[in-house]
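All protein chains but one are shown at their positions in the complex.
Order as written gives the chain letters A, B, C, D and E; numbering starts at 1 within each chain.
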Amino acid sequence: MYSVGVREHVMIAHSFQGEVFGPAQKLHGATFIVDCEFRGPSLAEGNILVDIGRAGEALKAIAAEINYQNLDDLPMFAGINTTTEFLARHVLDRMRAAIKDGRLGPGGEGVTSLKVTLWESHVAWAAYEAEV
Amino acid sequence: MYSVGVREHVMIAHSFQGEVFGPAQKLHGATFIVDCEFRGPSLAEGNILVDIGRAGEALKAIAAEINYQNLDDLPMFAGINTTTEFLARHVLDRMRAAIKDGRLGPGGEGVTSLKVTLWESHVAWAAYEAEV
Amino acid sequence: MYSVGVREHVMIAHSFQGEVFGPAQKLHGATFIVDCEFRGPSLAEGNILVDIGRAGEALKAIAAEINYQNLDDLPMFAGINTTTEFLARHVLDRMRAAIKDGRLGPGGEGVTSLKVTLWESHVAWAAYEAEV
Amino acid sequence: MYSVGVREHVMIAHSFQGEVFGPAQKLHGATFIVDCEFRGPSLAEGNILVDIGRAGEALKAIAAEINYQNLDDLPMFAGINTTTEFLARHVLDRMRAAIKDGRLGPGGEGVTSLKVTLWESHVAWAAYEAEV
Amino acid sequence: MYSVGVREHVMIAHSFQGEVFGPAQKLHGATFIVDCEFRGPSLAEGNILVDIGRAGEALKAIAAEINYQNLDDLPMFAGINTTTEFLARHVLDRMRAAIKDGRLGPGGEGVTSLKVTLWESHVAWAAYEAEV
Partner (left out) sequence: MYSVGVREHVMIAHSFQGEVFGPAQKLHGATFIVDCEFRGPSLAEGNILVDIGRAGEALKAIAAEINYQNLDDLPMFAGINTTTEFLARHVLDRMRAAIKDGRLGPGGEGVTSLKVTLWESHVAWAAYEAEV
């Protein structure tokens, strides 16, 4: 199995509902380092799994949708706790859609699964992985 | 599959039995950066896999049991080579027990597997992963 | 010249005033990895520049004052752009005060200068250094 | 499942054939940080998965075959795009051969799979994993 | 003293003249992680040392001049050993020129010194610092 990964980051504000979150119930924020990993069993022409340039642009476009935002104010996240786990899945779902839209180019169909990891600090992270 | 990870570290002394270890047969030591990853297929209420606060405290408590120790002197490790591989499994076994004791709180039952990685330096590491 | 450093982090929300900030004029957030470096020309008894345990606790206490906050709402930052540069100085000023209050213990008087670095992402940071 | 990893690096020149590569069609170069991970279900005598000393030497020897080279000039890569994905597989194939040659020593037969990750920068990487 | 830093990277080929370079006399290559640090004694309006957006664009433009190149073929480096030390100075000299051209905007005049660090691997780097 091959994999290719690219890294981006976003700087957002948000707050959480639920006593379990303690002080994170207040409006605070995070820099998320976003790692998106593309996986597939074989390489396409030119010996690439995906066009890494297009992969990077696709991730940048997905990051731009939430970058410099207060996530509490985004309609798509209304009433939702935008935890690191949740956001990892959000980015993965958006990337899966980008692949299906052909935004990775002709090589995109070789990607069979994805993993998105969000580092919220140097000591904590969350990830989501799924089939394409 | 979701995952959530937290990082701790321990500073220990130990020695190894066996010619394969070369100079590491002598009493020496290590800082182990300890990464504990919790995995599960779905999120609990509030969009979390585990309460990351409790997860961090559980890992800190497990680390504290061996931190600032000469592992050669600990009864639980008597006659055992406390290699990085072995210690990764030790931490995982202790975390599995912590989960079964309910120390991760109500969300803990959603964790179906664990992975513990110990970095012994910037160029070497070992890990152990297993079902809960 | 000796130096000793400890690392903490904070997760905050804030916004900036001024066209130069572009999209960062909106309410957003950041994880700041906070590195505080203590410097001095000689070591105190026991071969330490500072008691690193106390240094870590002092930095944690300073971080706690702003952690999980919307900085726009803190009276001490009213009308102020809490840029990374500014916050580096803020942390340094607070640490200087902590040293003068004796919170680093008897070794604290050997610290002649400080440097505080805030990493806002894996690709951008700011720092402030000054005499104690 | 246990895993043990070691890190090396190589500094090479190469160029790519194919419009998808854009400016990377020109002769350029890369430092690849090479992480090789050995995996197996159980530990051998002494509580090790592999002799990490031998594992490191084996990886260094494999790296040395391509280090400080223009990969375009190596007969074994003639007419091949030496992408990061391809090189990850190349290193894995060479390590599999090294294991079969007994270069990891008696513990080597416990390794059931390998993963090789090549970091081409702080924001992009590729990997290949396979059974031994 | 304040400082602000931004990170880029380049992927280049080159070779060195001189026996001291051993195998690096052959055509090989490197990924250089390029850190550019801007320093100044005070903050401009808005509490910034420099417009970090413009600083990042300026560094990206300087990196683009050498990115994906065989440095041996660039007229500006004819007959020159483009060592890591040399390239650190090259980037700094180009950034100094960019500042003098006003490419950092109105805040640029507050920058009194620069430091450029190039990481050639995870275990080796070089830097150059100088007044503006």
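By definition in this document, contacts are C-beta pairs under 8 Å (C-beta built on N, C-alpha and C of every residue); 3 or more make two chains touch, one makes a residue touch a chain.
It should be emphasised that the depicted structure is a prediction, and the values quoted were computed from it without experimental measurement.
**Student:** Please pick, from E:26, E:103 or E:122, the residue that touches the omitted chain in the full complex.
**Tutor:** Of the candidates E:26, E:103 or E:122, E:122 is in touch with the missing chain.
**Student:** When the complex is taken as a whole, what residues of chain E touch the one chain not shown?
**Tutor:** Residues in contact with the chain left out: 16-18, 20-22, 80-86, 88-89, 122-130.
**Student:** Mind listing the chain B residues that contact the chain we can't see here?
**Tutor:** Contacting residues on chain B, toward the hidden partner: 7, 9, 11-14, 23-24, 26-33, 67-70, 73, 120-123.
**Student:** Please give every residue of chain C in contact with the chain that is not shown.
**Tutor:** 1-8, 43, 45-49, 51-53, 56, 105, 107
The rule we apply is simple: only the chains that are shown with their structure count from here on.
**Student:** Identify which chain pair among A-C, B-D or D-E reproduces the interface of A-B, meaning that over half of its contact pairs, matched by residue number, are the same.
**Tutor:** Selected pair, repeating A-B: B-D.
**Student:** Under the over-half criterion for shared residue numbers, do copies chain D and chain E use the same patch or different patches to meet?
**Tutor:** Same, since over half the interface numbering is common to both chains.
**Student:** Could you state the distance in Å from the CA-based centre of chain B to that of chain E?
**Tutor:** Centre-to-centre distance between chain B and chain E: 41 Å.
**Student:** Centre to centre, by mean C-alpha position, how many angstrom separate chain A and chain D?
**Tutor:** 27
**Student:** For chain E, jot down the residues that touch at least 2 other chains.
**Tutor:** Answer for chain E, listing residues that touch two or more other chains: 7, 122-123.
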